[in-house]
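My questions will all concern the structure given below.
The complex appears here without one of its protein chains, the remainder shown in place.
Should a chain be cited, it is by its letter among A, B and C, assigned in written order, with residues numbered from 1 in that chain.
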């Protein structure tokens, strides 16, 4: 209830702040008998890691968790999986001069308002570093889904004005995505994106973008009809990530200018199932999966921390300026992709388990 | 857990389908001592009602609930508020010919996939008629919020290509919104919108749009830092409404093309509090309210039910056509406004109570 | 969260008070496809009803619910089951003189302390009349369990000093239990119990007792290892019933004087499964079902409402006397049996569905 848990039957609870000793993650509800070891978690954790390329933050963090519980003789045992991440490359001194200033775009002020004080050594609990717990949990979720033939893939769709040309979201492969540091499988546009990020960084600025996420192989029938619609839980999951300011699935905002006759997807008989001719519904009808690929997009704002001075006030309300000296991503999108995938995977496993319980 | 409840401390549970005997709503967690009677619920229920103007569905439903519990001598008594809505104007025969056909854009097929059969008399559990429970609960939520100086207002921002010109979302009044049947306070654009809806209806078609929602007077400090961010719960709440395909708050999707230096809102000293000069953050920083107006938008798809024939298949997979003869809205937006307001109000009350518990 | 719901995957939410218009019950999570009609609910509701024999309250209440939702063409459809019970035989005037007095043993004083006022027309929300919602939900739960070969039976084990002689709890049949109005299958002791209840009633007094509950056919493996142990959820379920002051399972309190060598049940090979020679563990080991019959007992206090004067104070704290004139049971046990069964059944279905989700 205090908001540090996510999911009903596959439930992630996290604790920790960016500049404390580390993070804990407890994943409750993983079915027993799943082969699991550190190697299952590391690929996605490395995709999330800072310092992996020139266009992301240069902080060097290992981010190798210790598996404290939940795995016995190489398999999950049905009891909660406990993970411990140690924080290592903390440079708290970087934050000393911001102790009494509110960084624009950050949660400094709102934390103060909520709790009466804040951990000024960085983002504290609102730091995006918390997502390493989610990415680890997401890797487990993906492994469960994979055994059901369900795959979740994300990639950068847009950075600034540069929009990738991706014909079929469900055909994108992990190899294509990982082929460029910007995680966009359009080879031409990805070069432009990288150049833009470099330019923005030299300008002591940052840039936003859009991440597209696709889940394929999802059987029809996942999701609840009313409040816990799959679209609603996906929206919550993705909006719970830092910096996300918008969510849409299928035709998304473009439905505003659509007519029903053009927007409805006609049902047709497919070789192995009933499906739809087109997929403007993004794989979700009435909030329940239709068997077509689930496709959604989120907008990620430009990094709030900037090396250049920005106007703000002190806790006492006096006008001042602030320039954040930490090592920050000039664009969050490349590292965001795996966070987005994790949240989609967590939602899908949860609903898959819920449906198995409800309907056998 | 089966998905028919919403909220933690202010919790709405609903039951019912569009063509059964009626709907039940249980609102659990309403603080004791709130004056409450039917007159508090009816204004919003009338705003939601079909048949209120020419541009909405002509079904005639009274939608007057019976208050079964939770009110004693004119005040809430702290026990759950139970509401009963009787269905009255059911024309099940309208649906007889669609028993074995999947209506495009509806949940017919996905219900079949999930449960093994469906209530073919209409949308069943996925019918938007369920929102009358939410609107009633929302009216109670608004009354609680009102006592705290918090106001929630929604209006139509866009229908098809017609975009209203609204300078300050937080200055819009209920009177302005209710002045036109299209619920858009831009007098010029609202006439154009009405004309477009009429045109679309004559064409046996439907049209989508965008609803903007604003909450003013929200104190800084509501929302949880991680999963239950206020932005995440708002997204879930609004995406849980039928036909909603997209959500954004503040600058929303436009952040994709923004630079951090332009997107960050500078903190400034205001007469009574610290605030921000601009409000691209939509009143939410780190997922927690900042004290600035909360502003968000959702895209609502064009009505899926159309009088004109659409291609589809039967349950057996044979190609066929379907034209839905029921009385449907050519545009959902005018009636949607109050549903959106209700969901925003439910989220705000919930987080307000949660914070009172946590922080005193 | 505000406490009017019970269960995770099979979730009952209730609303209503004894002297208001009626009660609502929403049962969320019932699997689809279960044949269900009023006739499935009425037998248990009649067992709970006042006025069914001379030894219980003479209030005449029909207690026939209206099924508002969740059943389509004679089967559950997977959506929430909504029930409405109208209150009929209310004699609010019986309570007029107790408006400002706290009835000993009742929740009058504690409601005042919690909410600042109370519904003085009876027990309000704390009235045992609320259990009719539970009994109806329990009847549905029993039907689900029955299809799995699981049976729940309760009976009166003790009233005052009279203890029934029941060799094997799991062999007791519903017919035996229903053969006497006191719901005790020991023919000799049940006559003594009835005589005692009559005596107590003539004496304007009341008497307590013990109800024993047994569940047979429960497969090994239900229950969670830590907090949601089956024994813990049974205890909560039964203690949530009015007037219950104690719970024990298996050897119960007698373990205090046992040695481990005598208390442990030896595992043995049974024809179809591994089981235990004896059942001092009451069918639960580590809080998880063992496959042996689950056996538990609860103590029910003597009715608090008495026709004879009792000392108390007014809301202002002045010493006074009170005699409750309503029609009350001199002994709660005969009607309690079906309430206890309902709660056991609700817990078992919930854990059965949870396990199906978790472990397939």
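The rule we apply is simple: a contact is a pair of C-beta atoms (placed from the backbone, for glycine too) under 8 Å apart; a residue touches a chain by one contact, two chains touch by 3 or more.
Because the structure is a prediction, the values reported are computed rather than measured.
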Missing chain: touched chains present in the view: A, B, C
Omitted-chain contact residue, chosen from A:80, A:169, A:221 or A:260: A:80
Of C:136, C:207 or C:294, the one touching the omitted chain in the full complex: C:207
Contact residue for the chain not shown (choose from C:122, C:287 or C:340): C:287
On chain A, residues whose C-beta touches the chain left out of the figure: 1-5, 8-9, 11, 13-17, 20-24, 26, 28-29, 32-33, 66-70, 72, 75, 77-82, 84, 114-119, 124-125
Residues from chain B at the interface with the omitted partner, ascending: 1, 8-9, 29, 31-32, 78-79, 225, 353-354, 356-360
Chain C residues touching the omitted chain (full complex): 1-6, 8-9, 14, 102, 104-107, 109-111, 113-116, 123-126, 130, 158-161, 200, 205-210, 219-229, 231-240, 242, 244-261, 263-269, 274, 276-277, 281-282, 285-291, 299-306, 308, 310-313, 317-319, 354-355, 358-359
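Quick note on the criterion: only the chains that are shown with their structure count from here on.
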Identity of the chain that, by mean CA position, is farthest from chain C: A
Gap in Å, rounded to a whole number, between the CA centres of chain B and chain A: 26
Chain centre separation in whole Å, for chain C relative to chain B (CA means): 39
Distance between chain centroids, defined by C-alpha means - chain A, chain C (Å): 46
Residues of chain B engaged with two or more neighbouring chains: 1-5, 8-9, 14, 114-116, 125
